[in-house]
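What you see is the complex with one protein chain gone and the rest in place.
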Amino acid sequence: MGQQAINGIFLGSIYALFAVGYTLVFGVLDILNLAHQAVFMLCAFTALAFVSGLRLHIALALPLAAIVGGLLGILLERLAFRPLRGRADSNISGLISSLAAATIFESFALQMWGPDVSRFPFGTFPDKPIHLGAATVSALQLTIVAIAIALMALLTGLLSVTPLGRQIRAVAESPRAARILGVDVDRVIAWSFFISSALGGAAGVLFGLAFNSVSPDIGRSIELKGLAVIILGGMGSVAGAVVAGFVLGIIEVFTVAQIGSSYRDAVSFGVLFLILLVRPRGLLGHSATREA
Amino acid sequence: MRVGRWGFLFAVAVSIAACKGGGGAADAGTPSTGGKTLKIGAALSLTGAAAVYGNTQKNGIQAATDAVNSSNTMGGVRIDVVVDDDASSKEQGINVFQKFINQDKVSVIIGPTLSTTATAADPLAQQAKVPVLAISNTAPTGITDIGDYIFRDSLTEAQVIPGAVKKAHQKLGFKTAAVLYGNDDVFTKAGYDVMKKALDSEGVQIVETQTFAKPDRDFNAQLTAIKGKNPGILVVSALADNAAAIVVQARQLGYTGPILGGNGFNSPAFIKNAGPAAEGVLVGTSWNSASNDQANAAFKEAMQKRGATADQFSAQAYSGVLILAEAVRKAGSKTGRDDVKAALAQVKDLDTPLGKFSFSDKRDAQHEPSVQQVKDGKFQILQ
Partner (left out) sequence: MLDWFLTYQSLFAFIGINGLLALSVYCTLSCGQLSLANAGFMAIGAYAAALLTLRAHAAFPLALLVATVVPAIVAVPLGLPVLRLRGVFLAIATIGFGEVVRLAFVNWDYTNGALGLVAIPQKTSLWMVWIALALALYVLGRLRGSRIGYALEAIRQDEPASRAIGIASTHYKVAMFAFGAALAGLAGALEAHFTFMVAPSGYGFGRVVDMLVYAVVGGDAIFYGPVLGAAFLTALPEALRGAGQAVGLAPGPLRLFVNGAILLAVILFLPNGLVSLPEAIRRWRMRRMPRAPLG
């Protein structure tokens, strides 16, 4: 029982970290960035390349890979989102554009690393099991949860206290008003993408470490879970994504333990559906419409 | 904005051009009614979930082709192999089969890698009366059942697993077991059915059954539930990628009991990805790697020369080509589709890396299986 709770928190921390970036971009641009999962996957591979190819220590590879992720986010914004900004149907075309970018990123990963599952070399992270009563948790798992929580705390701090954070919140509220007030909207959007993708990339590296699996398809499965998380938490709400991430992780683990693993995903989507029908703004979200 | 009739005509023109573009590379190919070449179409998963198996199969096939062609025992017939990727998907598999049958006009098809693909694509070959030799389809039913043109040289899970379970039970004497299997693949699911039956007939009580799907990477929840029931052995039916992650996570969670895997574990990729966690894992196998038979020695040497891995999948692929060559010999150096089909059924006690090989009357493989255990990072045959 306790072990399953630990499994749930562990899984949830990765879901939450992934979803936080997802929801940030939605909050700011009102666009669902379906390429987020591709950045997640590419950063996992990047960190792998740093560790096995360049022999960097994982403590260095993780932040470097996250920065690469952030840069990819900026590239993505420039190429796939900015040209569409004026258009009337920018939500749909943005979604499709991000889908195209995701496909392109995935093709790069396939060509460079092949379809097989790769893993971090043994010894990348010390694998000491720690016993908490009847449950076992590895030092790796504890570290991952700690890093995820730290990053999410950093983000929350950034958004509430720093000038950039305030500008991001202003643009999320109303880009036009923000521009009138002198905010450089383009720069803020670029920063939002950098932060979002860096966090998504970090989530990817942690995922790869957590489950010893890095392959071009790891983004696919988490992308749909990510959707469930941001809907449950409330689109655009970072705090909501954090809470919902942990909640979903725990729900999934207990579904597997008590009902059966076949129902795990069904429960996640059932929750998604229910929320959309009953309370579309999720746990902590604002109302669905948004000012121009 | 106006699209108008030009848009429509353009639409039609582009569709026709796109279709024709694909056909441009077609050439007549060798007719299927004989000649001095045996044209084999190899439908393999070079990309996708089964890529680790497909690529080693390709090596096995090419090694055997070289060996046979240089052996001068074929009455002047040369073997020519066309390899195409089925991307581990049934749609691609169908396309590849169509191409082999109608465009390349092969005499016989080898493959496809996955049982799931075979259930979709083999019926096409059966309908078109083109023989198929499966080299890695191990689902007990639904393969050779498709029709009399479908053969296989891969032992089914039903032929390998019971022996492995029995031997493990003899050596380790466990009373309870937990089973974990992939419920979204024909092969892993069929493997589970066989494992369950084998455990039941050994009098072992199954205390926990859990499932997963191919894209899954996190097995902690299932493994925790399993560990909680304290089974005497963990039996797993999974493909190589999942297999490695499962074993690693099981050990990480503190499960120290024995682990027995199905055919999906039979790849060096499993050992590579599972690392130290793979030690001691038991796997039933069709290929006795320790055998000193001449055919096996020749196979291992050929693979080493190519810098390729000798594993069960390449052994079955290599043997597949040997079997086809033997069929041509038995047919009197005739290479037509029906000649090959009729002659395949007559292959008996052929020396292959898999041992002495014959087909059963259901066109399934017949030879002795073995059990192996991972020791020091390598598969060792368990005596």
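Going in written order, the chains are labelled A and B, and every chain counts its residues from 1.
Note that in this section a residue touches a chain if its C-beta (ideal position, glycine included) is under 8 Å from a C-beta of that chain, and two chains touch if they have at least 3 such contacts.
Keep in mind that this is a model prediction, so the values were computed, not measured.
Within the full complex, the chain left out of the display is in contact with A, B.
Set against the missing chain, the residues B:183, B:333 or B:358 yield one that touches it, B:183. In the complete complex, the residue from A:7, A:23, A:46 or A:97 that touches the missing chain is A:97.
Panel shows chain A; residues 26, 30-32, 79-80, 83-84, 87, 91-93, 95-97, 99-104, 106-108, 110-111, 115, 220, 224, 227-228, 231, 235, 262-263, 265-266, 269-270, 272-273, 276-277, 280, 288-289 of it touch the chain omitted from the view.
Chain B meets the missing chain through residues 1-4, 6-8, 10-11, 14-15, 18-19, 21-26, 28, 46-48, 85, 87, 90-91, 94-95, 98-99, 101-103, 116, 119-120, 123, 127, 142, 146, 183-186, 189, 213.
Just so we're on the same page, only the chains that are shown with their structure count from here on.
Centre to centre, using the average C-alpha position, chain A and chain B are separated by 37 Å.
Within the complex formed with chain A, the chain B residues making contact are 47-49, 51-52, 183, 210-212, 215-218, 220-222, 224-225, 227-228, 241, 244-245, 248-249, 252-254, 269, 273, 275-276. Considering their complex, residues 3-4, 7-8, 10-11, 110, 114-117, 119, 122, 127, 129, 136, 138, 207, 210-213, 215, 217-218, 220-221, 252-253, 256-257, 260-262, 264 of chain A touch chain B.
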